[in-house]
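I'd like to ask some things about the structure below.
For this view, one protein chain was removed and the others were kept in their places.
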Amino acid sequence: MPVISADLTINGGMPPAEQLVQRLLSGHTLLADSPDHLLEVVGVLESYGEVLDAYSINLIYQAEHQFLNPFPIFKYFNGHITPEKIWAYLNHDRINFEYAEYCMKAMLWHGTGGLHTYLDSEAFAASCAAIIARQRRRAPLLALLHPLAPSFLPELIRSAATTHALGQFWRVMSDLFLDLAAAEREGRVRSIPGVVDFIRDGLVAAAAIPITYAVTIGGERLWVLPPEAGLTFLVDVAVPYVEAVFLRGTPFFGTVSFNAQARQISTDQGRFAYGALYADPLPTMGSGIPPSLLMQDMYRHLPAPLHQWYRQRARGEGDIRVKICQSFQKAMFCVTNAAINGTMPHPLASGEPQHRQANRAHAEAWAARLAIARTDCLGDAAPVLA
Amino acid sequence: MPASLPLSLQLAWLIPLYGFSGLALALPWMAGLFPRNGQRPAAYINILVTLLAVLHGSLALRDVGLTGPHHISLPWFTVADLNLRIGLDLSPYTLAALALVTFMSLVAQVFALGYLDKEWSLARFFGLIGFFEGALSGLVLSSNLFLSYFLLEMLTLSTYLLVGFWYAQPLVVTAARDAFLTKRVGDVLLLMSVVALAAWSGSMEFTDLYSWAAEAKLSGSIGPLAGTLLGLGLIAGPMGKCAQFPMHLWLDEAMEGPNPASILRNSVVVTAGALVLMKLMPLLQLSLIANDVLLVVGTISALAGALVAMAQVDLKRAFSYSTTSYLGLVFVAIALQQPGIALLLLLCHGLAKALLFMSVGCVIATTNCQDLTELGGIGRRMPATMAAYLAAAAGLVGLLPIGCYWCYGQAVEAMSHSARPFAAVFLLTNLLTAVNLTRVFRSVFLGTPMPKTRRTPEVNWLMALPMVSLTVVVLLTPLLMQRIDPVPGIASFSLPVGLAVTASGLAGALLGGLIPLDRFRSRSIVDPLRGMQDLLAHDFYTERIYRATVVALVAAAARLTNWVDQRLVNGLVNGLGRLSLQSAENLRLSVSGQLQSYVFTVVLAIVVLLSCISWWTGTLEVLP
Partner (left out) sequence: MNLADLPLLSLLLAIPFAGALALMLQPVTAAPAQLRRGAIAVLAAQILASLLLLGPFDPANPALQLREAHSWLPGIGLDYRLGVDGLSLPLVLINGALTLVAVVCTREFSRRPRLYFALLLLISGAVNGAFLADNLLLFFLFYELELIPLWLLISIWGGAGRAYAATKFLIFTAISGMLILGAFLGLALLTGSVDFSLTPVTSERLAMGSQLVLLAALLVGFGIKMPLVPFHTWLPDAHTQASTPVSVLLAGVLLKLGTYGLLRFGMGLFPEAWSRLAPALALWAAVSVVFGSLAAIAQRDMKRMVAYSSVGHMGYVLLAAAAATPVALLGAEFQMVSHGLISALLFLLVGIVYRKTGTRDLEVLRGLLNPERGLPLTGSLMILAVMASAGLPGMAGFISEFLVFRGSIVAFPVATLLCMVGSGLTAVYFLLLVNRAFFGRLAITPVEDPLRHARLDIQLPAVAPRETLPAVGLSLGVVGLGLMPAGLGHLSEATSTAMAELPVLVASLIRGGVS
């Protein structure tokens, strides 16, 4: 269910699913190719890369150094506590790490994919038991609580594991987006298809990177996500991330009623459509719209050309974060496009009917979910062409 | 004011201003003056000023204990025979209420930092909470009716703005509107009585009003009709504030607002409303039926509220109706002239209900869900939340010797001699509340995890810390009560009464443990049961009744007025205009033509008019 209330929507501006399938199978990009789009997508991904860098560093710091800390007052300081940093923190002159945690919580809560399966496994339970046994000796409060609520600590460890995994995922994505910006500056990427190909290649290259996580308790290193679990970048983290953050998301207080009798929220999380691809940019910075935090963070890291481009449009600086959100959504169409292409079962050029059928099924599955996205409030006429 | 007065009391008028200053200080961030930075400084500043209010209030409480109660009276506006003053009562009771208000505000604000961690518009939220707190602090200290009314209305405004915080959400829009209008109905009725009292009595100080009322009753200077209307107007305001039937609808809808505001609304706001009612009680003796109305309204609210709460599938609404129910009990206690019991009940209910809403907030923040049929099995993974829920439930139900148990005991004891039916109302409400709390507990915390509750790590420390602190406070309520009410002591009821209370609570808990739970929006297939459930779940269709009566009436009157205005009044004017200017063409004359015709019309009309007057009064000869 799209975020814009039903009485305002008839058609979200996307072409029908069948045409999207054609676009995907013919190798066309979802987002129309234009110089403006290139500037927007590369620019916004560059600032996103900067922000993800900070998010990733902090998530990994939190998972490793604030592990099971009941009062993580300085969890956003990455271990460097100085008067200037404290002042900047009090003045809210900082990255909104809360948004990174929000994405982590969405990923944990939706719980799809390989990481999730592992978190429910016997092996994970065993590592938890080992970690808790050591932690109990050090923290009397936890020692007291654990027997009363035996599932309490494992759940927090699952949360920490997801935090670390997301941090690792964003590490790769941050580097990829910053590389993309450099490639565009050097003239190696000159079009939207170039952008999509660049990201796809980056994703494919990173696909097999192992995802592991260990904590140090009392000088002893203990695995939470051991290498033996065989968790890898693309299938176990990237795909669940896309599912949880791009597609499903969680309902916003600012747009959806949580009232059970109003029944605005589906009982089936699989049918959620509150994710980034379905976003409605206009209410950005309003109350109850969490992505506002991300838009603010990207606003603080905008590359100069894109900033200049925004200043010349609509209200200039006045509605810049709405425009960032519009560009961001276009960029997310490119990233999704790259992910679809990268996970396509067989090369598009393949002539084998079986291959073609498998590709078609893959494209159809995606097109069905993309067709309900809203692109009629992205600032230009038809960003996704039929 | 004697100079020897401790500084904390001399400056007591500052206490409400701390909250208001929070709003003022948050304005720069609300207005977006710092585009590159976030709005958190406004939140920190508000927490800081609330902390100041807490500290100042505690100092004042200590000093009042040492030097005895004081009264502050500052002039505000004096004209003719009207003297409007700012009067504050500094007694152990008002300052204890103030401590409750400021402490709850502090706790709720820290909780909000955690609950709204992904919220951008923090400055507006915290500024509004500051405004809210300022109005509440003033209200509990106020010693005069005018100031109380003034602040009650400010509370209405801040409720509207807080419920409307997520203004882009469609249901919030209607909820904020209904909250404002329902309270406004109560406020306007209250205003009628306030204005009448201001005119009749002269002074607006409660103490002066009491002696005036006593005199008026003796001398019979106020007729029975006027007295009755006066009394009904006076209770309408607190009825609206305390969400009593039939003005309870807004509290349900107000659940669309942010949870930290719900914490305050369900604990201290309703408490403030009841405190105002207690201050008004001596004035109600002028009215023949006001007391009976209070009893009826309280009884209906207590029982119907508890029944409706049982049928709710929404986590927050299940407890908002319970607030209506408990305030109904407070109304009954007040009407039966048991202010001590009412005060204790307000204190215990306020603390426990705030804790309950914190626990509920943690569940919602973790599961993104407030549908009871989709929750389950999170108890062992969220021990702090579950402990808070259990403590709050124990504090509300008369079963374990915490909180409301003692209030129930005293109330039933007091009523068992003279007002037996109301003792039964108390016990029945206790039973129903126990059923509700038990069934919600089972739905949320027990059973197998549901899809939306499979991954539920405990909440962050900013939510957990205030929640755990309040849990401790709730568990310690008996000590607190003992201090406030040393004579006759909280346990001044007989063993059978105590057993009766325990039995009603136990029966409720057992019933709640046995009734079947709905899962995934499933419904009972037994028709009468289903109808009953619908009736209660939809709050006796109160909203539809309002829509069909009051709303329809106002809408029809508005349409009728508009029709009269357009067709009759304006039609007549246009017709006359055409007639007098011979043809409609003249209406479209050029600018200069209009001016000429204007001057001509004026001159002609004046001559005609003068002749008429002269002729009519028959004094033509006066003309020179």
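Should a chain be cited, it is by its letter among A and B, assigned in written order, with residues numbered from 1 in that chain.
Throughout what follows, a contact is a pair of C-beta atoms (placed from the backbone, for glycine too) under 8 Å apart; a residue touches a chain by one contact, two chains touch by 3 or more.
Keep in mind that what you see is a predicted model, and the values were worked out from it rather than measured.
Among the residues B:L48, B:L191, B:L446 or B:A491, only B:L191 touches the chain that is left out of the figure. Among A:P283, A:P303 or A:G342, only A:P283 touches the chain that is left out of the view. Counting over the whole complex, subunit B has residues 31-32, 76-82, 121, 149-151, 153-154, 156-157, 161, 164, 167-168, 170, 172-174, 176-177, 180-181, 184-185, 188, 191-192, 195-196, 198-199, 554-555, 557-562, 565, 569-570, 573, 577, 580, 587-589, 591, 594-595, 598, 601-602, 605-606, 609-610, 613-614, 616-617, 619, 622-623 touching the chain that is not drawn.
Residues of subunit A in touch with the missing chain: 4-5, 7-10, 255, 280, 282-286, 314-316, 318-322, 376-379.
We adopt the following convention: only the chains that are shown with their structure count from here on.
Remark: subunit A and subunit B have CA centroids separated by 41 Å (rounded to whole angstrom). In the complex of the two chains, the subunit B residues touching subunit A come out as 35-41, 44, 117-121, 124-125, 165-172, 255-256, 258, 312-315, 317, 364, 367-374, 379-383, 386, 451-452, 454-458, 461, 464-465, 520-521, 537-538.
Subunit A meets subunit B in the complex at residues 5, 70-73, 90-94, 96, 98-99, 101-102, 108-109, 111, 145, 148-152, 155-156, 158-159, 250-251, 253-265, 267-269, 283, 285-290, 292-293, 296, 299-300, 317.
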